[in-house]
Structure formats: C-alpha cells, structure tokens
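Following: one structure in structure tokens, then a few remarks.
Every protein chain of the complex appears in place save one, which is left out.
Presenting subunit A:
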Amino acid sequence: MPQESDSSVFVADEAAMVGFGQQLAQAISGGEVIFLNGDLGMGKTTLSRGVLQGFGHQGSVKSPTYTLVEPYELEALTVFHFDLYRLGDPEELEYLGIRDYFTDQSICLIEWPERGEGILPVADLLLTINVEQRGRRITWQAQTEKGRQLADKLKSCTV
C-alpha cells in the first residue's frame, strides 16, 4: 500500500468524534466497506453514530455488540453497522447470511473486523482509533481504489 494514502487526525472529545463521522459520511459515495479498529472504549460506536447522523439518521445508535448487526434504512441508502466482538469463529458469519449485506447500495461499518478475517471482503478503508493524551487519534488507510478516493476527500477534514 502506498504510504501517501495513510492519514490521521486528532479528536479531542466525543463531539469531535461524532463530527469526524459526519465528515466521513459526506465523503462516502456508496457501496463502501469500512473497518473500524480500536480497543474497548475507543469510540468506534460513537464514530459510527457520526456517520449515521451524517446520512440523516436522527434516532439513537445502539451498540450492535449483542445483535452483531444493526441495519439503518436511510433515504439514500442502507447502512449496516456490524460489531463482530462476540464472534467465536469467522465462519459464524456464514450463518448470519453475511454475503447479503455487501451491495453497491449499502455501506458497511464493521467493528472488530479481525474476528471475521477470511470471510469478510477486503475493506475499502481501514480506520484505527488509539488513545492520545485525553483524546483519540484516528488513522486511516485506503486498501482499494474506492478507498483512495475516500481517503483523498478526508484529507481536508477538520474536527
């Protein structure tokens, strides 16, 4: 992967995390698969909330840890918010009918993607969240052409 498609931003608090998610939504064109890496309590679900709000979702964004996936049928497209934390084996994804979720009209946000390795498709964009001081640093890396276009748009993001 070319180094130039790596980028990062510092987010100071929860509101900034939501703000980044909203900007990510603006940059998405449709059909993207985005992996969200980061330990417990890093703000993956908060970031996802920002993305969903960016697409006009108004209600709450519940953690999908127990349900594994929460669907959001929005005006323009459908967002599937996955959390594979509880997955015992990647093959369990086949029992969930995972293949049906990845279409050109859907956006898939996937928390704990490493638990689905081997079954999940290649992500367009990898986002990683780490602690930095009392805030968080979000780093992203494009893995496909679609992801590179997305990363380009994110370069100008401000939070």
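Some observations on this one:
The rule we apply is simple: a residue touches a chain if its C-beta (ideal position, glycine included) is under 8 Å from a C-beta of that chain, and two chains touch if they have at least 3 such contacts; residues count from 1.
Going forward, contacts and distances are computed from a predicted model.
Choosing from "tRNA N6-adenosine threonylcarbamoyltransferase", "Electron transfer flavoprotein subunit beta", "Sensor histidine kinase inhibitor, KipI family" or "ABC transporter permease", the protein name stored in UniProt for the chain missing from the display reads "tRNA N6-adenosine threonylcarbamoyltransferase".
When the omitted chain is restored, the residue from A:Val9, A:Leu68 or A:Cys157 that touches it is A:Leu68. One of A:Val9, A:Leu77, A:Leu96 or A:Cys157 touches the chain omitted from the figure, and that residue is A:Leu96.
The chain not shown here touches subunit A at positions 14, 40-41, 43, 45-46, 49, 60-63, 65-69, 71, 88-89, 91-92, 95-97.
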